[in-house]
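Yeah, one chain of the complex is gone here, protein chain that is, but the others are all in their spots.
So, chain A:
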Amino acid sequence: MQAVAGALGVAALRPIAMARGETKPVAVMRLGYVELADDPRYADRGEIDGIVFSDRGRPYEGGQVALQEARAIGRVLKIDFEMERAAGRSVDDLVQRVDAWIGSGNVHFVLADLPGSVLLELARRLKGEPVLLLNVSAPDDSLRGADCLPNMAHTYPSNAMLSDALVQYLVAKRWTQILVLQGPAPEDAAAVASLRHSVKKFGAKIVDVKPFVLSRDPRNRTESNVILMTQGDYDVVYVADASDEFGRYVPYQTALPRPVVGSAGLTPTAWSWSWARDAAVQLQHRYEKLAPGRRMNGAGWAAWAAVKAVTQSVIRAKSTDFDPVKAYLLSDKLTLDTVKGNPGSFRPWDHQLRTPLLLATGNAVIATAPLPQFLHQTNVLDTLGIDAPETACHF
């Protein structure tokens, strides 16, 4: 029996300070976390009723939970895991901050809670620097496609993954005739574009796309009255509503008795508080301890997964250096516990994390995707999102 505490792996870790006592860390692994100070995605809305319903809390605490998990093992392996948080008002701010981290603080893995366009600009300006940005909240397909960059990886699911998960479920239920209600936001257009792709992929049909506006003006009723908008023949209503102001009034108001999916009703998501299998309850409890009064959402899960991917790679690669840790993280050796059954790893063709997704209502997980009916030649998780042969990403 080896008599040295934490003998495994420590020899290979870069010693930053000599251990003087049992509690002294011998290595420090510091992560970064950037966000936008005035991120419009987190602005209070309530434009219609003045009430904010959805959990728009930032995902930071999710990362903190994974950091806490890593600290338990850091104590025995003599690695001190830390995470620095910075809010910027502009891309310039963020570039400056990340540059400083790289330069002095030895921070190379940076979680990014940013709108897609801001993240893309940041990644472009950090090109060639020893940094990996981990996207925890932007679903844009383009970031995993034509705009992809080798210094970006994504733990938040893409729009393509989310709509694939939903359409798999609809096809499994044979609810294949879809009426789409589309909001005015660019995010809504992006979600509908992904839906079109998914529908083609799995064999469903969009029977009509009707734009809606937030309005009580009777002259706008063809674009604001759910009953008028849901005339016709269809199996299911899909709502694309990034504002969350319209969608929540669609269920039970449709002209026909049909289910509602998308932004309201049955929603594809990376996480739901009501998921109770695969040690989810324990994770949920750890989150609620750190974020009292809140429940973890999809972005919170993505931040948890991003930190977890880094800390797991540190442990497995037996290093705190950027290159070996990044190489392990992006390799097929990563077996990330997604807490949703299948283990996760990053797709080499676009750096998107493979993960099961949940199809959840406000208080229940109805199904997990991929649905068992959908198979894949190598990994069933690759039935969700853009697969290697069709990728537009070329690093």
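Simple rule for what comes next: a residue touches a chain if its C-beta (ideal position, glycine included) is under 8 Å from a C-beta of that chain, and two chains touch if they have at least 3 such contacts; residues count from 1.
In the analysis below, contacts and distances are computed from a predicted model.
Q: Can you work out the missing subunit's protein name as recorded in UniProt? Choose among "Phosphatidylinositol alpha-mannosyltransferase", "Manganese transport system permease protein", "YNCE-like beta-propeller domain-containing protein" or "NADH-ubiquinone oxidoreductase".
A: According to UniProt, the chain not displayed is called "YNCE-like beta-propeller domain-containing protein".
Q: Going by the contact rule already stated, which one of A:77, A:296 or A:330 would touch the omitted chain in the full complex?
A: In the complete complex, the chain left out is touched by residue A:77.
Q: With the missing chain put back, one of A:159, A:297, A:342 or A:383 would touch it. Which one?
A: The single option touching the absent chain is A:342.
Q: For chain A, enumerate the residues touching the unshown chain of the complex.
A: For chain A, the residues touching the absent chain are 1-9, 68-70, 72-73, 75-77, 279, 282, 285-286, 312, 315-316, 335-337, 341-343, 379-381.
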